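Here you go, one structure.
All protein chains but one are shown at their positions in the complex.
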Amino acid sequence: MRRSLPLLLVGAFGFAMLVQYFTPLPAGRAIYGRVLEWMQVIFAAGLVLGGFNYARTHLRKVGRPGGDRVYSALALAALILMLAAGFMGGIERGSLFLWLFDNVQVPLQQTVFSLLAFFVASAAFRGFRARSVEAALLLCVALLVMIGRIPVGEMMGIGLPESARWLVDVPAVAAKRGILIGIGLGSVAVALRVMLGIERAWLGGSR
Amino acid sequence: MSLATFDRRIIFGVIFLAVAAPLIVPIGLVSEVSPGTQQFYDLIEQLPEGSVIMLSFDCEASSWPEIGPVADALVRHAMRRRLKIIGTSFLSEGTALGYDLLTRLTRQTGMPYGADWIYLGFRPQYIAAMLGMGESIQTEFPEDYTGRPLDSLPLSRQVRTYADMALVVSIADDTMPQYWIEYAGGRYGVKIATGLSAVMVTTFTPYLDSRQLAAVIGGLKGAAEYERRLGIRGSGSRGMDAQSTAHLAIILLVIVGNVAYFAGRKKP
Amino acid sequence: MTAIGIWMAAIGTLAIYSFLYRDNPIYRAAEQILVGLSVGYLLVITIKTTLVPKVATPILAGDIWGIAAAIWVLLMWTRILPRFGWLARLPLAVIVGAGAGLSIPAMLKARVLSQMGAMLRGQPGFDAWVGALGVISTLAYFYFTRPQKGAFKALARLGTWYLMIFFGATFGYTIMSRLSLLIGRTDFLLGTWLGLLP
Partner (left out) sequence: MRRLQILVVLALLTLAHTSIFAQADRLVRVALKISDYPFDDGTRLSVLWDAPEDSNFGFVLLRGAEGDVKDTVLVALQGPLDYVDSGLPPGTRYRYEVALFDKGGAGGWRIPAVAVVAPEINAFDRARLSELVIIVLLFAVILYGTFRSKEIFVRPIAGLCAMEEALGRAVEMGRPVLFSAGWGAQLDKPTTMAAMNIFGWLAGKSAEYGARLTFPAHDAVIMTAAQEAAHDAAQQAGKPEWYRPDEIYYVTGSQFGYAAALDGVMERERPAANLWLGTFAAEALILSETGNHVGAMQIAGTDSTIQLAFFLVTCDYTLIGEEVFAASGYLTRDRLVLGGLWAQDLFKVVVTATILAGLIGAALGWHVIGDWLAGI
């Protein structure tokens, strides 16, 4: 029951969605529309569940002694502040919700990712090594693309942007296409095994 | 001073200077318009006045400094061409960013909400939502971002499915355009274009070549090129000096690092 | 309000950048606040723009399908109850199953057939042959159930070179992206906050 019913549902919904792709009958379309609707709702419910778990984890940590409780308290405070702003105020332009988003969440998020620019720089000096023919090729292409995509490269007038563009448009596309075709075929295989209930990792635990 | 004892905080300082210096003292480098950006420009230019385009803000806040300027330039172009805009988003943070951008720019030109543009808001399960809009936008989004019933907005009465749209543009920093191609494009045949962060450019070039994407514009450089084509100077153009010096700095660091590495290896 | 916002953003930015010196409590605090805000933001947007119009509004309007949707939501939330947690697998099965069924024709068309079709458009020129060789040699590299020997090994090796060009190009573009983000933040700190920029 606990395993067979979910597996039955997976198969039923999987094949229903596959079959409706090939049939234009109104009944198929109606089922299709309803299932899409449910996927939305279930996914949203899952996100809410994730938020609940997040809050629960930090609540527990706050209750426990140790240095980390301060951070958990901060995380909870931020969460509650945002929830209150969103549900008690509004989400329109000019609301506290968007103000917090624009002036705290967005800049922090952007700054975290801009840290990577610094790490790229230090890795460029200490880590990026042409230790084999392949790695050397990779680095040369990377440097060519970097100089070909800035105004300085365009001003040099020795065809750097054009060469970089050709590398991206022809050989790089070919390799990516090979990867895509491989992954595409692999995904079909995985999807079929999921629908047949052979692949059960999503149920939790092993096969 | 050997590489093994080298403090990386010195490199951090170098790269910060390489970015900050040309911002304080601009060099005024100008971008050439690459064929890809021109293709995107032509695509928008060819749409008849009054056509409806969908702008989907499929990005996180973290990459907004890079693709915000792309979105900004595209919206300005669309407004100049008097296109109607339907905004939506499949990543939560993109929702507020897109809403903010559209309200700000449409206020400047007095483009009325409801008649000339609407904002649908966020859907978490993007595949279902993309497919759902191919059947009926009104069913997929019964209410707009601020909770108004969609049927009360004139533009939504005019647009029922993708068939009523000239183009979908996904502003993305990750693989979301792939789902647009696979689901909205593959099944409903809507024309799709994308404004990408530079990271994703190589991922999507095959789709441009196979015409599953109508046009691609990439990163801050793409924004600078688009701004130049539009004849404006925005944050894309302003960033090009710093982008150039920073690239040169990185290239130099890679070369020096490798020379030191190989020189060090030859010695016993 | 705008000035306060700029100051808050600036302080947050510097707190995150303090990580560059070393991992420290200020950075950790800023990071936790960021995650807390992000989760709150996601919850508000999800509930207000999806769950309310798709579940609550239909129920209030007396739509029977609203109740069906609500049942799925409640089943999903049984996850928090130890004894009935397994019930959450039912809605999960809907997503996983329907997702698999929908993905098969979509992936086949977009990733395989259209990509193959793109290589066979019109009269093949130089680029088309270079491209085809790349696709075939890349596929050969990812061919596992045959020993890599002789000509096949050479083909697979050629595949790695194509892959390196692709990864190299991606590498270049990625560095470009990261630097653009740093430009954005520096522009904020020096310009919007300190007003040093022209």
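Order of writing sets the labels: A, B and C. Residues in every chain begin at 1.
Throughout what follows, a contact is a pair of C-beta atoms (placed from the backbone, for glycine too) under 8 Å apart; a residue touches a chain by one contact, two chains touch by 3 or more.
Everything numeric here is computed off the predicted structure, so don't read it as measured data.
*Asks:* Among C:Val52, C:Ala128, C:Leu158 or C:Leu190, which one is in touch with the chain left out?
*Replies:* In the complete complex, the chain left out is touched by residue C:Ala128.
*Asks:* Residue by residue, what part of chain C touches the chain that was omitted?
*Replies:* Where chain C meets the chain not shown: residues 19, 22-23, 27-28, 31-32, 35, 104-105, 108-109, 112-114, 116-117, 119-124, 128-129, 132, 135-136, 139-140, 142-148, 163-164, 167-168, 170-171, 174.
*Asks:* Give me the chain A residues in contact with the hidden chain, please.
*Replies:* Within chain A, the residues touching the omitted chain are 18, 21-26, 112-113, 115-116, 119-120, 122-123, 126-131, 134-135, 138-139, 142, 179, 181-183, 185-186, 188-190, 192-193, 198-199, 201-202, 204, 207.
Methods note: only the chains that are shown with their structure count from here on.
*Asks:* Specify the chain most distant from chain C by Cα centroid.
*Replies:* The most distant chain relative to chain C turns out to be B.
*Asks:* Based only on mean CA positions, could you tell me how far chain A sits from chain B in angstrom?
*Replies:* 16
*Asks:* Averaged over CA atoms, how far is the centre of chain A from the centre of chain C? Could you give it in whole Å?
*Replies:* The answer is 2 Å.
*Asks:* Mind pulling the residue numbers of chain C that touch at least two other chains?
*Replies:* 20, 38, 41-42, 45-46, 48, 50, 54, 95, 99, 102-103, 105, 107, 110-111, 115, 118, 166, 169-170, 173-176, 179, 181-182, 184-185
*Asks:* Tell me, which residues of chain A touch at least two other chains?
*Replies:* Where chain A meets two or more other chains at a single residue, that happens at 21, 35, 37, 39-40, 42-44, 47, 91, 101-102, 105-106, 109-110, 112-114, 117-118, 120, 124, 139, 143, 146, 149, 168-169, 172-173, 176-177, 180.
*Asks:* Touching residues of chain A toward chain B in the complex: what are they?
*Replies:* These residues of chain A touch chain B: 21, 29, 32-33, 35-37, 39-40, 42-44, 47, 90-93, 98, 101-102, 105-106, 109-110, 112-114, 117-118, 120-122, 124-130, 139, 143, 146-147, 149-152, 154-155, 161, 165, 168-169, 172-173, 176-177, 180.
*Asks:* Which residues of chain B touch chain A in the complex?
*Replies:* 3, 6, 8, 11-12, 14-16, 19, 29-32, 34-35, 60-65, 93, 96-97, 99-100, 103, 123-125, 127-129, 131-132, 135-136, 139-140, 145-146, 187, 198, 201-203, 205-206, 209, 221, 240, 243-244, 246-251, 253-254, 256-258, 261
*Asks:* Please name which positions on chain C make contact with chain A in the complex.
*Replies:* Going through chain C, the ones touching chain A are 1, 4-6, 8-10, 12-13, 16-17, 19-20, 28-48, 50-51, 54-55, 65, 68-69, 72-73, 76-77, 79-80, 86, 89-105, 107-108, 110-112, 115-116, 118-119, 127, 130-139, 141-142, 159-176, 178-179, 181-182, 184-185, 188.
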